[in-house]
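Only one protein chain is missing; all other protein chains are in place.
Let's look at subunit A:
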Amino acid sequence: MSAGTATPIPTAGWSARLLAGLLTGAALSLGTMALIGRLLDCVPSPQTVGAQALMWLVAPIWCAVMAACVLFRSAARAWIVLGGASALVWLGWWVVQEIAA
């Protein structure tokens, strides 16, 4: 992202970066929820504390991604980094699920 570099982050093109954040934010936040839910062996029932807490986890992550995604220098970078992070999280979920099965 921007740490350590002197070249300014362009303002133009923020909307494409924001769209990347909106969509990858969904994948990343839901993936994080699924991974943590698997690791902690949560039950997918809205009546349980675990499921409720997991639901509340989604919103702050998604909001944070929305706020930060415009700091990428281009939409392509935003897609690659955030999409990659989402893929990693979902891969983690899959691995944990396979081990548990």
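Definition applied: a residue touches a chain if its C-beta (ideal position, glycine included) is under 8 Å from a C-beta of that chain, and two chains touch if they have at least 3 such contacts; residues count from 1.
One rule holds in what follows: contacts and distances are computed from a predicted model.
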| item | value |
| --- | --- |
| Which of "Branched-chain amino acid transport protein (AzlD)", "Phosphoribosylformylglycinamidine synthase subunit PurS", "Putative iron-regulated membrane protein" or "Peptide maturation system protein" matches, in UniProt, the chain that is not displayed | "Putative iron-regulated membrane protein" |
| Residues in subunit A touching the chain absent from view | 2, 8-11, 14-15, 18, 22, 25, 30, 33-34, 37-38, 41-47, 49, 51-56, 58-60, 62-63, 66-67, 70-71, 93, 97, 100 |
